[in-house]
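Note that one protein chain of the assembly has been removed; the remaining protein chains are unaltered in position.
A and B are the chain letters, set down in written order, and residue numbers restart from 1 in every chain.
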Amino acid sequence: MTSPSPTRHSWYEESARGRLAHLLDPGSFTEFLGPERREFSPHLGLFNLPHQLDDGIIVGTGRLDGRPVLVAAQEGRFMGGAIGEVHGAKLTGLLRAARQMKRDVVILFDTGGVRLQEANAGELAISEIIRATLDARAEGVRVVGLLGGRAGCYGGGSLIAGCCSALVISEQGRLSVSGPEVIETNKGVEEFDSRDRALVWRTMGGKHRYLIGGVDLFVDDDVAAFRAGAVAALERPATLDQAVLTAEQARLERRLARFGDAADGTEVWARLGVAHPAGVPDLDTSAFLTIATRKREGADAAR
Amino acid sequence: MENLRYELSTTKPAGGTRAVGLVGVVASGNLEVLLERGEAPDRCVIDIATPAHGFAALWQAVTADFAVRMAAGGLRITINDGGARPDTVALRLAQGVHLMEKPE
């Protein structure tokens, strides 16, 4: 029987707190502004919506394979992990602390983007987070993003992910500015059928993002695999200077020229030289990595 | 939002030494339960915030059974409800007490 390995422990299924517990060295985590501090959203009650005591994000400090890191984990089940005022402020504060402390950061993304009910505050928070990320990176701090949650990483969340020094994704992970429903609403079902889940994953999912160089590491949907991926990502170069940005701009222009008119992930993969693009979604991790390592478009140091 | 508070007499004091415990998330059909200490050992106070109005009788029944059946004395419990069913509420409360008994 080729059953799922009994030792596998799904990252996708875990809660934000559960992911942190498995990511960090045992007993090393200290939470900042924990639920008992009751720093929750002051806005949701106006909409007769329940708040969560941590506003859907856990921030704190811990050790990863002995190395001290600051961490943030979004809870994708609370309002789709959406970013509101308090949620955003906790992440901004963490990144500012990282700059001062010169300590690397790991962000466990699980978000649909800005929280509609506090959209202005949320949009402002996204900008502040991006600025804080770049400020920290300018000081040499690594900011690693982990992408494998239920809500994916969309909207403003994807913009923050784009500013990270390295990204780790699983097959279940999704990374895109516009989500499936947003595209369908604005462009019509002929352009994008959001209920066609295989299409969603072919165009936004982990394998596709890895193949086109949108992320740096591809791991199994497993808490131990994400831990190993985070450790490896923290070893990667994190230089952010003019040369890197110019190179990245050139790469994105090449990508657009090469794939801009492709209608589906499979078309992109075919152009990358993948022999059986239709079979890619069914490949297991090792078979996929064998192909991907040879064919993927390299992400360069801009990440 | 409807805010409910139940101040209950308990049969057994809560075990363990952990100061704070949290179980569950605020999602559709789910809830978060924060457990803190600080009440008298024969008393448990439960504060509930729920978007579903008009279910006070149900909350009363679930919390009353909880106070009788579980070792909840001395606990101060905060519930943020996402529209959970009574069985889920009872399960999360039991999980919370269990968590408080475990070493940190």
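Assume a contact is a pair of C-beta atoms (placed from the backbone, for glycine too) under 8 Å apart; a residue touches a chain by one contact, two chains touch by 3 or more.
What we mean here is this: contacts and distances are computed from a predicted model.
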Hidden subunit of the complex - UniProt protein name among "Tripartite tricarboxylate transporter substrate binding protein", "Phosphoribosylformylglycinamidine synthase subunit PurQ", "ArsA-related P-loop ATPase" or "Malonate decarboxylase alpha subunit": "Malonate decarboxylase alpha subunit"
Displayed chains contacted by the hidden chain, counting the whole assembly: A, B
Option touching the unshown chain, where A:E13, A:D65 or A:E191 are the choices: A:E13
Positions on chain B contacted by the hidden chain, ascending: 52, 58, 61-62, 83, 85-88, 91, 94-95, 98
On chain A, residues whose C-beta touches the chain left out of the figure: 1-4, 10, 12-13, 171-172, 195-199, 201, 205, 207, 281-282, 284
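Just so we're on the same page, only the chains that are shown with their structure count from here on.
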Whole-Å gap separating chain A and chain B, where each centre is the average of the chain's CA atoms: 34
Interfacial residue positions of chain A with respect to chain B in the complex: 15, 17, 34-36, 45, 48-53, 75, 77-78
Interfacial residue positions of chain B with respect to chain A in the complex: 1, 20, 22, 25-27, 30, 32, 34, 36, 49-51, 78, 80-82
